[in-house]
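As you look at this complex, bear in mind that one protein chain is not there, while each of the others sits in place.
Our next item is chain A:
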Amino acid sequence: MAPIVQSSQPWVEKYRPKQVKDVAHQDEVVRVLTNTLETGSCPHMLFYGPPGTGKTTTALAIAHQLFGPEIYKSRVLELNASDDRGINVVRTKIKDFAAVAVGTSQHKSGYPCPPYKIIVLDEADSMTEDAQNALRRTMETYTKVTRFIFICNYISRIIEPLASRCAKFRFKPLSEEIMSSRILYICKEEGLNLDSEALSTLSSISQGDLRRAITYLQSAARLFGSSISSKDLISVSGVIPEEVVQALLAACKSGNFDLANKEVNNFIAEGYPVSQMLIQLFEAIVETDDISDEQKARISKKLGEADKCLVDGADEYLQLLDVASNTIRACCNMPKEFSYEG
């Protein structure tokens, strides 16, 4: 292995907790897993929760703590969406790995080394249903020698039979204090200067996703040096400045289509992502006082539809224009139905 240059490592990796007890804010999980470490017994597990809350970290940490660096390779199989995980892989690779029996462990390395292997299936929600079905029986047959850890964002994408075989752990979005303390710790380690305003901006734009917060922090540190203001953070995070959102909203409220169209054109030319705009527009609309609840509902409904269309790959300009025109109609209390629809 070529030596890894320390500085080129992303902070996300650098500050990934190495031990289960260091995982922030997920008390329940940590409690169960510490117990596991002591007794060496471990159920199948399913970790789910929003991105950046420590799911992968926890899974890797427990595996490392159970087996230690020496036999880690032979005991842990880590598969994620970058590896092919079709039904074939489940039938061959996973099954083969799961079937191998392991000898009862030697305690000389100082690690518990329980007599089973761990298969970590990261991003399990992107596995096909067929592949998940193929796993059901495999899981049960080899319970003696293999434990599975599934990691996913959306538990609804895991088929019921799999979910019911696992102990489920929900990972909560990180609270602001926890996030702040972790970020301040990193700042101290890296010698950064972060004022309190920037800190609160960082926790609000990252919305409980610690990985995102750290990435923003590192990006800002790289671009702007060691003292970071909240403006720098906004510029690296891709959040749209508040005045741009307000300008579009004002144009919509004025009821002038051409004005709104111009704003939309400008917005697209500035290169901001429309999906982000929809999120911020939604917040702005919920907060404003001068439109009625019914109007807000009408606008929000459209925002949802537009978001779905964007996910389907529809054109950004047209969708935003549609949202703008709907907002105009709602603000001016025009009828819901189109007048000339034939």
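Just so it is clear, a contact is a pair of C-beta atoms (placed from the backbone, for glycine too) under 8 Å apart; a residue touches a chain by one contact, two chains touch by 3 or more; residues count from 1.
Methods note: contacts and distances are computed from a predicted model.
Per its UniProt entry, the chain excluded from the display bears the name "Replication factor C subunit 3", taken from "TBC1 domain family member 15", "Replication factor C subunit 3", "Proteasome subunit alpha type-7" or "Large ribosomal subunit protein bL19m". Only one residue from A:135, A:236, A:281 or A:303 touches the chain missing from this view: A:236.
Remark: the omitted chain is touched by one listed residue; of A:145, A:163, A:291 or A:310 this is A:310. Along chain A, the points of touch with the absent chain fall at residues 2, 4-5, 7-10, 12-13, 51-52, 80-84, 86, 88, 122-123, 126, 209, 211-212, 215, 218-219, 222-225, 236-238, 256-258, 261, 268-276, 306, 309-310, 312-319, 321-322, 325-326, 328-329, 334, 338-342.
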